[in-house]
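In this view, the complex is presented without one of its protein chains, the others remaining in place.
Take a look at subunit A:
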Amino acid sequence: MAGTGANGRQLTGGYRAGKTVQLARLLNTESVRLLDLYKEKESFPQTAVSGEHLVSVPRLASHLPAGERVWLVHAALGQCQGLLDRAIVLEDAELGLPGDKESTEYLSQRKVVKERLGHLLQSTKSLLVDGAGTATVATGQERAEEPDGGLFALKVWIYRIIQDVVYWTNMASENLPTAPMEAANETRKMARNRRRGKKTVRR
């Protein structure tokens, strides 16, 4: 993925990127399933629920550098993880632990998404280390605005969180494939510019 050159570091990064993409695609599929189960459990109408994304990360624009796109994806996934953890706590506390079969499947899927989201987060973090140096990413915990206004608001909030997980895992699967290679090129370009700048100064 990162090229076939003699740079073993790039090869490693490419391999990781590929694995990360596969993981993102898998998680996207599973989060879509989780959303369906939640809608079915709560009898949510097929229409959308009013409200915007909870994850406060700018949308990925094509003109953004690859490294920044990876960073944004990683940051968004971090927020998703924080929101999802909080949603699970609130849901269990407010609505109780369900015991019927339908909800058991929902709980199982919720657990799978939660764990796999952590793995994806780790994987994107490793890409950031390879491509753009040490990552400093907000976890998103501080962004978790808990709902106010009753259990319906809580349910909508959980619904939006799952929607955001679906959205950002999709973003990850679509933007990560080319990002590491581009990030590597960008790194080389920046190094080249630095060398040129030094020469200019000498002159």
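Convention: contacts are C-beta pairs under 8 Å (C-beta built on N, C-alpha and C of every residue); 3 or more make two chains touch, one makes a residue touch a chain; residues count from 1.
Convention: contacts and distances are computed from a predicted model.
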| item | value |
| --- | --- |
| Chain excluded from display, named as in UniProt, from "IBH1-like N-terminal domain-containing protein", "histidine--tRNA ligase", "LIF receptor subunit alpha a" or "5-hydroxyisourate hydrolase" | "LIF receptor subunit alpha a" |
| Among A:57, A:128 or A:156, the residue in touch with the chain that has been omitted | A:156 |
| Chain not shown, touching residues in subunit A | 41-45, 47-50, 92-100, 103, 149-152, 155-156 |
